[in-house]
Structure formats: C-alpha cells, structure tokens
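This view holds just a subset of the chains, kept in their places.
Chains: A, B and C, in written order; residue numbering restarts at 1 for each.
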Amino acid sequence: MKTRLLDTWAAGRAAVNGWLAVPSPVTAELTARADLDSVTVDLQHGLIDYQCALTMLQAMSASGVTPLARAPWLDPGLIMKLLDAGALGIVCPMINTPEDAENLVRYTRYAPRGVRSFGPTRAAFAYGAQYWTRANESVVTLAMIETAEALENLDAIVSTPDLSGVYIGPSDLSLSMGRTPKLDHDDPTVLAAIERIRDSAHRAGIRAGIHCLSPSYAKSMIDAGFDLVTVGSDLRIYVAALDEAIAAARG
Amino acid sequence: MKTRLLDTWAAGRAAVNGWLAVPSPVTAELTARADLDSVTVDLQHGLIDYQCALTMLQAMSASGVTPLARAPWLDPGLIMKLLDAGALGIVCPMINTPEDAENLVRYTRYAPRGVRSFGPTRAAFAYGAQYWTRANESVVTLAMIETAEALENLDAIVSTPDLSGVYIGPSDLSLSMGRTPKLDHDDPTVLAAIERIRDSAHRAGIRAGIHCLSPSYAKSMIDAGFDLVTVGSDLRIYVAALDEAIAAARG
Amino acid sequence: MKTRLLDTWAAGRAAVNGWLAVPSPVTAELTARADLDSVTVDLQHGLIDYQCALTMLQAMSASGVTPLARAPWLDPGLIMKLLDAGALGIVCPMINTPEDAENLVRYTRYAPRGVRSFGPTRAAFAYGAQYWTRANESVVTLAMIETAEALENLDAIVSTPDLSGVYIGPSDLSLSMGRTPKLDHDDPTVLAAIERIRDSAHRAGIRAGIHCLSPSYAKSMIDAGFDLVTVGSDLRIYVAALDEAIAAARG
C-alpha cells in the first residue's frame, strides 16, 4: 500500500508533518488539505480521545495525506483501535527500553511478527479489503526518545526489528536532562542529544523525526538530515497568528 | 450589567472582535483568552449549531470577553436560545427592511419592549439571578446590512428604536452590488456603500461594525471611525498561518 | 395507543410532569425512572437541541413515562422531527392567536386533519409499525398561554378543534402583564389570569396544565383542578438541593 509518507521517504526527501491537538474534524480536514506529507492526531497532549480521533481520521480521508496518531501511552488496546480506525502509523511516547520498542512493534503488526488483533474495521473500507496483507509493511511506528533512560538504551531501541524510526520530543528530553522544557532548543547539551539520537537511528537504518515549533527551526532540522519534521500544532499556530493579528489591528 | 464591549464603547474606543467558525469549545476558549473585546460564535457561515455553541459559550466564560452570536437567520426560537445560553449580543444576517430590524429588536428584548420569552437558563447562573433586569440594556443587537435592498432601506433600518448598531458583511454586500464577493474590498463603489452605511448609523446614534480579513484593513477601518472590527475567523487565520509555516519549513 | 399520560387523565387524575433542561440522556433516564406520568424535554429554555433530545428520548424509553417535548417556537420542521423521534406530545410556546393554535394542531396531525409529513422513523420502531394509525389521537398538543395577546384570544384558542390543552407559563404571563416574571406566583392579578385560563380550557373540554417550581405549589394547583403540573426542572431541583446540602455540610 503506497502512502505519501513512504513515497516521500522513498524519494529521498524529508516529510513535513502537521499536528492536531484540537478535538475537531474541521481543523483536521483543513490541515489535511494543506501541503503536508503526514498529519498526526495527538491523543497524548492533544485534547483528543478515540471517538473524536475517528471523525478526524474520516475527515482527513479525502486528502492524500498520510494519517498518523500519537498514542497517549504504550497501550495495546488503544493503539490497535487507532490502526483499525485508519491511522497509518503510530507515534508512541516514552519508549525507554528495548522491551518498550519491541512491544510497540508487536502491537502494530499482525501475526506472525506481532500480536495486533485482526479486525481492521474502518481501515478495510477506507484502504480496501486487502489492507491486511499490506498493513505490516505500510504502518509506520515511531518510538519517542525523550528521557535520560531512553538515551542510555538508545542503540538497543533503534535496533528493534521492524521499528520504522524514532521521534524526538525536545520538551521532555530537555526536562529529563535538567533543562527548561521547550521546543526549538538551542542548549548545546540538548542539541548534542538530538544529534546523537538522529545519528543512532540513521546508523540502524531507520528514520529520525523531531517535533518543532517555528518553521525556520523545522527547516534547519531538515537541513540537518532529519527525515520528518513537525511544524507546530494547530493550536499553537492558531494562537500565535491570532495574537499577531490582534496586535496589528490594534496598531 | 457591565460588559467589556459596552465598556470599550463607553470609553470611546473601537472594539476588536474575534470570530469563531470552528465548532469546538477548545478554539473558543483559546480565542476568548486573547486580547479581544468581544468574540462572535458564528452559527450562520460558521460550521456550528446550537448544542456546540452552548459548550463554546461555557468555555469562553472564564475570560472577560463579551460573547456574541451570529444567528443563521432572523429566527426567533434560535435567537432566544442563544441569549438564554449566555450570548450577550446577536449579529443577525440579512436585515433588509425596517420590519426585519424591528423584529430583531423584539426577539432580543423582554416585554414590554419585545417578545423575548422568559427563561434565561444559563444566562441566569452565569450572570446572576438579576440578569433579566438588565438584559434589555446589556444585550447588543447588530443588524447586518449586506444587500441592495438593505441599502435602499438604510435610514429606516438604522432608526429602529433600541437597535445597537449595524454590521457590514462586505462579501454579500459586494455580491449584491454585482461585484466580486470578498472581504477587505477596495472597489470604489463598494467602499462608498460601506462609508454610507457607517455614516447613516452614526447619524442615527448607533454603532457601525465591519467584518474584515487582514489586520491592516481592520486597523484602517478603526481609523475610518468604525466602532467594531472583526479580525478574520479562527478558520481563516489558522489556514493562512499553516500554509505560511509549511512553505517556510519547506524552504 | 395507550400512554401513561392519557391513562392518568382517563382515570380522572392529574398528571405530574418532569422537566428536562440539562442536555444529557443520563439525567433524562434518571428522571424517567421516577414516579412521573410524563416528562418534557425542553428545547426552548432548556439547553437542549434536537440531536441531544433524540438520545434523551431513547434513554427514557425503558420507563413507562410519556415523553413530551417543548419546541423552541412554532416551527413545523422541528416539531415534526421531535414527533418522529418519539415524543408523544408537543408543548408549544407563545400561542397567541387561534391561527397559531390551528397551526400547532396541523403540524402534529397526519392528513386529512393536518399536514404532518409521513416518516415516523424512530416512533415506528419504538411504538410499532401501526404507530401512524393511532398517532393523531395519541399525540398530545399543549398550547402555551403566556402573553396578554393570548389572553385576549383565549376563548378562540381553546376552541381550536383537536387541541389537547393549554399550558401556562407563569413567568412570561406575569412579565407580559407588567409583573415580576416568576413561577409560583401569588400576585392576585396573575392568579386571576391563571384561573381564567384554566376555566376557559375546561369549558372548552380540554386540559389545563401549569409550570410550577415548588412541590407544594404544584400540589395546590392539582387541588385547584389543573390536569397537569410540572415540578421544577432537573436543573432547578438539582441546584436547590446542592446548595442546601453544602450549607448543611458546612454547618
């Protein structure tokens, strides 16, 4: 099953990823119709639960964008529900050990590779009855590396068979390293960790993605070799633009 | 009952108004917490119905902003429900005759001035049990002037007793005049109509508001004497900022 | 089609009616399981729209209570939707003229008596495929008498063929008569109007109902010959009991 995200990577380009924290199929459809390679429905820090995520995945379906979902935790029931609902990839927070990474892969793969339960309800009518034969190779798994513990286990995590890549959450990573939790970090220690994660992933032959806030920082991460960059969330982009508009209107 | 909108006007300043087209209490709360004097929940062209509008009005309550609602039509049942839900003003589309304007006033005023039915359910617990004694003077009514017919009846419409003001919808107004329907118009004929509406309202001693898109146009309308300007909608502000962010990230 | 409300009246007893202003199938189910003859979903001053009302009517179905709905206005589209959703009666506000009353009857009756459109979707599966043959006689129509204009037209309104009864909204009625809008009124002028409405309805051979707040007032209205009394709304009952509980706990 071809997806825009996999095509982008196959063509040697970095993917630009959108991020949905607002629980609404309207903002989801709007975002999906922009020029993005993938869009992630965030069920962790986003204000979104499964039932709303389902309507968002439906609303994104008319665009060619690849829908991903961030799970709130390494929870097999919910991860499998998100895949059945049509997510073509899972971003999973707090992957701190090789066992965590192996479980992420198992929860998202049908037997014999994994333990994903069979019943791809919406995926089957959205992607065709043969979805299941291609699901294991099409569904992307991105392990979030965002703690000191994960850094210690980094090389083992990235070596997990069938893991698609890592995704860096700079806020948690920096907080875990004793720094101010924020995106677009320029602290040398944090930057060094970011680079180390990227390089470790690339050495293992998997992808490296990173959560960014400003477009210029996102661009610099593409230039630095990242395979996927997120440009803010719907919520942050909107609030920043709104505040700017109000200030300009007030003069 | 004091409201930020009425205070702003009493202080001789123009109000900056936010606009909600996304059906979500999350974008509503975010918008209400920005530096706006009023925020309008748009039930006409916004993708919002009553039940969702209620949750949006609740979510806006913690901020000091004045909540308004645009009704889809001059419909007494829905207009009264929106006021009971806590809207402190109604923007009503397609007010084309003095009878339309008089009905708008009557639907939003308790007897003896009007026919608003008594039962201010949420308004009473949000604004206090004495809400009803001050509702007639606190609730703002803005009649949209947006057709050729309304222009013909302009002076009669603005003379409607207890009407708070007019609100210009430049898209419908320009379409009705045979021009391209758009906001931030610079067509001289349309501009002349806009100025004529503003002046007619001011001569009648009522407020003049206008729907704008860009902050700079909104500012110019403040400078031109308008009492209320809207700075885009949540949906338009977000999409514009998102497209810009993606383009910048892609370089 | 037998209903508890019609049975109660046939047995010569007054009906005790519950009132739902909270938009939730949970409070609806709870209320329906109490010892009430009918329960009204209030789409006028209640914070409830059609889609939520549907789930409330579904949740009330397991109890034997007769479900009614108050429409926000004399709106044929919505009134017919509420009947199709399973409401077995309509309380309609602001019936001020015999024409209003005749329209209320027509909107709720199938041809040849009325113009109700055929398609009793949920009613047919909740009450059986033969629902339509008995709907005209089973569906109750209660015209709200609550303005000075309605008082002037009272005898003509109650004479409307096939109207089931009148329902008094004391708040609007008193406001319309220049008194403080409230329930459980003891102002002699308002009381005289209430009695006049009751007597006019009874002379015309139809039912008289009234919206009450305190149980003791409701009981006195039963004793005074009313055929249906409402005991507060879910919202008012809850808030009063909550405030009392908090005060008692604080000592």
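Quick note on the criterion: a contact is a pair of C-beta atoms (placed from the backbone, for glycine too) under 8 Å apart; a residue touches a chain by one contact, two chains touch by 3 or more.
From a predicted model like this one, the values you see are computed outputs, not experimental measurements.
Visitor: Assuming the 3 chains shown are copies of one sequence, what number of copies does the full assembly in this structure comprise?
Guide: 6
Keep this in mind: only the chains that are shown with their structure count from here on.
Visitor: Most remote chain relative to subunit C, going by C-alpha centroids?
Guide: Most distant chain from subunit C: A.
Visitor: CA centre of subunit B versus CA centre of subunit C: separation in Å?
Guide: 34
Visitor: Taking each residue of subunit C in turn, which ones touch at least two of the other chains?
Guide: As it turns out, subunit C has no residue touching two or more other chains.
Visitor: Which bits of subunit A are touching subunit B when the two form their complex?
Guide: Subunit A residues touching subunit B: 16, 18, 22-24, 26-27, 30-31, 34-36, 47, 212, 215-216, 218-219, 222, 229, 231-232, 234-235, 237-251.
Visitor: Show which residues of subunit B lie in contact with subunit C when the two form their complex.
Guide: 49-51, 54, 75-78, 80-81, 84-85, 110-112, 115, 117-122, 125, 132
Visitor: Which residues of subunit C touch subunit B in the complex?
Guide: Those in contact with subunit B are residues 21, 23, 44-49, 51-52, 71-73, 75, 78, 93-94, 146-147, 169, 171-172, 175-176, 178, 181, 235, 239.
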